[in-house]
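This is the structure I want to talk about, given as structure tokens.
We show some of the complex, not the whole, and keep each chain where it was.
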Amino acid sequence: MTEPTNPPAAPDWTVSRWFNTDGAPSLESLRGRVVFLHAFQMLCPACVQHAVPQSLKVAAAFASTDLAVVGLHTVFEHHHAMGPEALQVYLHENRIAYPVGVDAYRDDDPTRAPLPLTMQAYAMRGTPTLLLIDRKGRLRQQHFGLLDDLRLGAGIATLLAEPA
Amino acid sequence: MTEPTNPPAAPDWTVSRWFNTDGAPSLESLRGRVVFLHAFQMLCPACVQHAVPQSLKVAAAFASTDLAVVGLHTVFEHHHAMGPEALQVYLHENRIAYPVGVDAYRDDDPTRAPLPLTMQAYAMRGTPTLLLIDRKGRLRQQHFGLLDDLRLGAGIATLLAEPA
């Protein structure tokens, strides 16, 4: 984990629907807190078998801190099988209690772009993708694929230790 | 694994739709072969994280034998999220190539029974459930929950070693 000298501001996310929250968490509203965002698809095997269980462990391990855990359902294939109603069941069955948003497409895009808007904004290469955003709203880590627990725990704690 | 003196005949399964096969495998058509049937739901966490990956390993480990591996999608909750089209995506994403059937409900049952027909016939308690059926079509093992690889491998091989 090398730190860039000048980390970029994390792009805003664009969400069409939120679960597990009454509001609509934004980067702005979370400013001052470290954000662990995991982008997933509910039928992506590596997400379901590894990244989502790991995110649940992160939420438990850092429950006493002010870490914000956010899920982002970045569906870019098989849309009919991973709609919001299916996602709701998935969240329920996996006992996911932190906020999860559905990455949005442009309403007026008749050709349906290949990737939803937040995936595009972050230039994500697929799922699962893990993001760490610092207290100042800067993107500090973006990882496509799996990350081992030791390094992920260290990455989160490093940002938690920084002043707001 | 204790063997009953007089194992019962395995009940027929009732399937509304098959995937990964042109035909419709039945216990009758598989007579003479050992059958490993795993009942699952595509949004059941223990199925997705453990039982289905294990079934894929079984299919690979016993590929040189005449073991028949069969999946049965026994949906008894959240039907709208686990329909056949979602299942098709799930099978594709997980590279499941052996036959998988959808456990059926009675067409003329206006109240929709709580459990599909094959679950009822086998008195299954939930998902995942593993079944081993011997060459004579007798139910030799039925296990609700997870089973470790060592015992499952032994259970299958024991039946494979029996004469038809």
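Per-chain residue numbering starts at 1, and chain names A and B are given in the order in which the chains are listed.
Note that a residue touches a chain if its C-beta (ideal position, glycine included) is under 8 Å from a C-beta of that chain, and two chains touch if they have at least 3 such contacts.
Nothing here was measured: the structure is a model prediction, and the numbers come from that model.
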item	value
Given 2 placed chains, full-complex copy number	4
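We adopt the following convention: only the chains that are shown with their structure count from here on.
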item	value
Centroid spacing, where centroids are CA-atom means, of chain A and chain B in whole angstrom	35
Interface residues, chain A side, partner chain B - complex	42-45, 48-49, 53, 78, 80-82, 85-86, 88-90, 93-94
